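Only one protein chain is missing; all other protein chains are in place.
Order of writing sets the chain letters: A, B and C. Residues in each chain are counted from 1.
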Amino acid sequence: MEKMNDKLQNTAKELLENKEVNLIIGFTKGSNPLRMRSVFITDPNDVSKLSFNAHCVQDLAVFLKKPEVKKFGKIGLVVKGCDEKAVNTLIQEYQLSRDNIKIIGVECRGAVKQNLADKGEDSVKQSTVYDKCLVCEVHTPLLYDYLVESDEPAFEINGDIKPYAKIEELDAMSVEDRNMFWQKEFEKCIKCYACRQACPLCYCTRCIVEKNTPQWIETNIEETGNAQWNMIRAYHLSGRCIGCGECERACPVNIPLMLVNEKMARDVFEKFGYKSGVDINAKPVFGTFDANDFNEFIK
Amino acid sequence: MARIGVFVCWCGSNIAGTVDVKRVAEEAAKIPGVVEAVDYKYMCSDPGQNTLRKMIKDKNLTGVVLAACSPHMHENTFRKAAVKEGLNPYFIEIANIREQVSWVHEDKEKATEKAIDLLKMMVEKVKKNKAIEDVRVPLTKKALVIGGGISGIQAALDIANGGVEVILVEKEPSIGGKMIQLDETFPTLDCSSCIMTPKMVEVYQHPNIKLYTYSELEEVSGYIGNFNVKIKKKARSIVEKDCTGCGDCWNICPMHKNVKSEFNVNLSERTAIYVPFPQAVPLIPVIDRSVCLHYKKGGKCQKCYDACGPKCINFDLQDEIIEEKVGAIVAATGYDLMENSLYGEYGYGQFKDVISGLQFERLLSASGPTEGVVKRPSDGKTPETIVFIQCVGSRDPEKGVPYCSKVCCMYTAKHAKLFAHKVHGSQSYVFYIDIRATSKGYEEFVRGTMENEGAIYLRGRVSKIYEDNGKLIVKGADTLSGNQVEIAADMVVLATGVIPKKGSDKMAQMLGISYDKYGFYTESHPKLRPAESSTAGIYLAGMAQGPRDIPESVVSGSAAASKILGLFSKSEYEVEGTIASVNKTTCVGCFYCRRVCAYSAISKEEIKDRNGNVLKVVANVNSGLCAGCGACVNACFSKSIDLKGYLDEQIFAEIKSLAV
Amino acid sequence: MENNIVEDVQNARGDKEYSAGGAKDKDKEPRIIAFVCNWCTYNGADLAGTSRMKYAENVRVIKLPCTGRIDPLFVVEAFKKGAKGVLVSGCHPGDCHYTSGNYHSRRKYTAFRDLLSYLGVDINRVEFSWISASEGNKWVSVINEFTNKIKLLPDNSDIFSKK
Partner (left out) sequence: MEEKYYEISSDNIEKFVNNLVAQNNEVIAPKDKDGDTFYDKITDFKDADLNILLPKLSFKEYLLPKTETLFEYSISGSNINILDPLENAGADGGNSGKKSVKRIIFGSRPCDAGAGPIMEKVFNWDYKDEFFNEKFKNLYIISIACVQPDNYCFCTEAQLSPESSYGSDILLKKGGSGYYAKVITEKGLELINSTSENAGLFKEIPKEAFPADKDWKAAFDIKKTQGFLDKNFTSSYFQEKFLSCIGCGICTYTCPTCHCFDIQDEGTNEKGKRIRNWDSCQFGIFTLHTSGHNPRVTQGDRYRQRLMHKFKVYNEKFNKYLCVGCGRCSRNCPEDIDLREITSELSLMEDNITQ
């Protein structure tokens, strides 16, 4: 880790000293030894705060949507491979100019689930990392200006743990059982919208849930309002979600949101061959069409 | 507070026979906001309309709902009546209880219930309606035609003859396009230059036409009625107004070897200072700076300058940017032919005597490199046997394009016929897949080639061509007889497929019009609006839209012209006000709306503070371009864009009225 | 007086349901909301009328300019407000009056359907069709078939309505 942190700090220092960026957003030590948090550095002398390890769970791309952060202009951002796809999508969707960001990609070997880390878990292995890490295709970010290679070996995957296994289970269920499953999950929702706020791609100035002429989503924090919110959130992220899993991690009542996001990502790939966040020049899947698109369900 | 009047039409017994109209009116009267509900025998009749007008006036209505026939029948009738009483026409809504209730249901009870529901929906909708003003856009009555081929020329002349100023921009040094390269035209065999040249001259001399040759479009902004265009006039190195076209310059130019003539499709050479062909319009030469010795050798050669009487050669001229304001644009950028080299088995480029159809045109042409005598490129001998191969690239999804190039069947038949006329006793073989000769006189023309000129048509593909002892051996299949054939030919002519002009995709992007996957511009509607592009104010003509022959190109040029003259016949361009509008406060600028807009109606607008700093970039709907389809509304995540006349709130109100 | 109010509301509220079919609705025919485009399907439905074809009364048509305007979330809204079935219909591919509205929407519906089904909504309750202005007969058969299908579906609640 030392080598990684050195390179991270040197890169950040150089960028700040050369005025190539006005702000570096990276990770630093958090409130306990197994928690990391974001740090905002403007002074080259502060770069020693930067570090990276398997507890860097946050997707720092989320800060790019904050007006307070945008004001800094050129920003250097420390990102893992999954989070970097969020940067790509933001560029695709005109929320970020490529010229305004220096991507400091870090090679990530997997992030330890935060609830386990809070109980003292410190090792990276298939049973301790997030499901997204088990299906990860971007341990090295797809796009970066600087790359900080990992000193750690990749963890072993032997197939004992099936990531997102519940999706197949749900697919195999009857529609009534699926309904029961989700009703139970959404019942827990307290509509704090942390899923939205934690999502780097939920950048709307005014979320659809805040629109009341007409009221698209019932305001109640009960079965109906909750179901509508969760459904529409998932719909708006279909074909866009890059799978960083921040919504699910943020959810204080543990709704398995990634089961929906991942399902829709698989679906969009199957139907339209599109993977989000891969190419900054690609047309978003719901911003274009093909005359020969899937038509079977239409009479 | 809404004051809504409801009118339930009997339509004689058409509605009243199946729907209890009295009950519908009674139920309607109970809906909050409805001030009066009446039934009437024929609402569309004059007395019916007067009832409507009277209630609007007497009750000071804010909205009207008619339960009647389909809005496609009489919506306009009632809107006009409302306008006469000073009510905005968009406060009229129609519940369709005839076509969609009384005529399709028999159970009176259920039909009446449905009619009440439909009426309720419209009452709730009309409560949310807002006044809509139709959009009026000022018009700059001047047109731009891009491309000086036959369709562009036709469009320019028709518009100019209609009394409207036209700017014609042509990329090449002369107008004339592909048609002027042709020898004779099917099916009447008129000489192409004989019918084309007068039109070119007419363009040049027309007081309403401003011609920019050797010029390219650089930038287009604005919208229907108000386009701003920048035209790059490339430096010709000639002061045009002084040139007499005498030819002294090109006759003396020492660069007359190794520069292939584009006009003669590489079959001859041209000089560095040149006119592409003798009848060029304008008859003003241009210096090809990439080969001219003056530019290549640091100014040493200036023979043309010395020879020029009026001293109109100026080596230092620079490209010029001309800005023009126009109200409408015709895109007639034409076509190219596919690269024959894609077909290695035919030996194009490898064997000198395998040539393209357009090259053969030049060999046939009296103004061509051989002055109309058919000579083969390799040794200048007159060929006696020619094999013509059709569908080279066309209808071949594997190597070429899947579509039919439309003109090849006809021009091959023409080639065979003209060859027979020029070289007596010669023999043509034509390999074809199908013969498509569907216009007036076309079938007879092809038959004539077969029957009168003795051309042998073989249905099948050529598999290989090789050279043997000065002959081209053509191996192919005759699928009708099932035999393999082998022909020893002197020359092979390939009917290569038609593709959009190189760069037509870039042009489409500059114009903001849509194009298909090949690069052909797409029509606003393939059947009903074939002359219009997807963007209002931009019209299409000629091969740029897809393969077509000369008469069709001329028709399309005229069609575009008549559309423009129609547009310019009014003082302002008027469109229905049911268009999209953006809430710029909440718009976050993701531009999904722009991606799905088929009309390029959405642009980026910078919101600035008072010091000019950009605060954010948001979507802006150009009311002149918006067609009111609402795809953008569907694309907007934050619901910051809405469609007037079909607001989300109105749709929700309709749904809500059905709530149980 | 007070008692009357209470009774009134309790009657109106049925079995404590606000969002979907209450007791009052039980003996009613299932309601189907159809979102259709102005140019093809609406005209197709009109043609069925002018041809005096007959079909089930359950459908309530909401006219929009184009399939491209028919937001999948309208379907959700219709369910919220008690529709038992929702039909979305527009011009055939390639026939869109606005060239591509139906293509764009088709993509969205594809994903939206999968999402609905995954979240436990019986996808039999949503129907999509392309019906041109000349297909009055197709309109009739789509409506009749869909109505019959909806009638056969169990009246169980989904995530949009309260239990």
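By our rule, a residue touches a chain if its C-beta (ideal position, glycine included) is under 8 Å from a C-beta of that chain, and two chains touch if they have at least 3 such contacts.
Not measured: the values here are computed from a predicted model.
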Residue of A:L134, A:M173 or A:A194 in touch with the missing chain, whole complex considered: A:A194
Residue touching the undisplayed chain, where the options are A:E14, A:E210, A:D279 or A:D293: A:E210
For subunit A, residues in touch with the removed chain: 30-32, 35-40, 58, 62-63, 66-69, 115, 118, 188, 190-194, 196-198, 206, 210, 215, 218-222, 225, 246, 249-250, 252-254
Absent chain, residues of subunit B that touch it: 30, 32, 124, 585, 656-657, 659-660
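One rule holds for everything that comes next: only the chains that are shown with their structure count from here on.
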Between A-B and B-C, the pair joined by more C-beta contacts: B-C
Residue list for subunit B, restricted to those that touch at least two other chains: 596, 635, 648, 652
Shared-contact residues (touching 2 or more other chains) in subunit A: 216, 286
In the complex, subunit B residues that touch subunit C: 70-72, 96, 98-100, 103-107, 110-111, 113-114, 117-118, 121, 514, 522, 524-526, 534, 578, 596, 598-599, 627-631, 633-635, 643, 646, 648, 651-652, 654-656, 658-660
Subunit A-facing residues of subunit B, complex: 585-592, 595-596, 617, 635, 637-640, 648-649, 652-653
In the complex, subunit C residues that touch subunit A: 18-19, 72-73, 76-77, 80, 93-94, 100, 103-104, 106-123, 127-130, 142, 156, 158-163
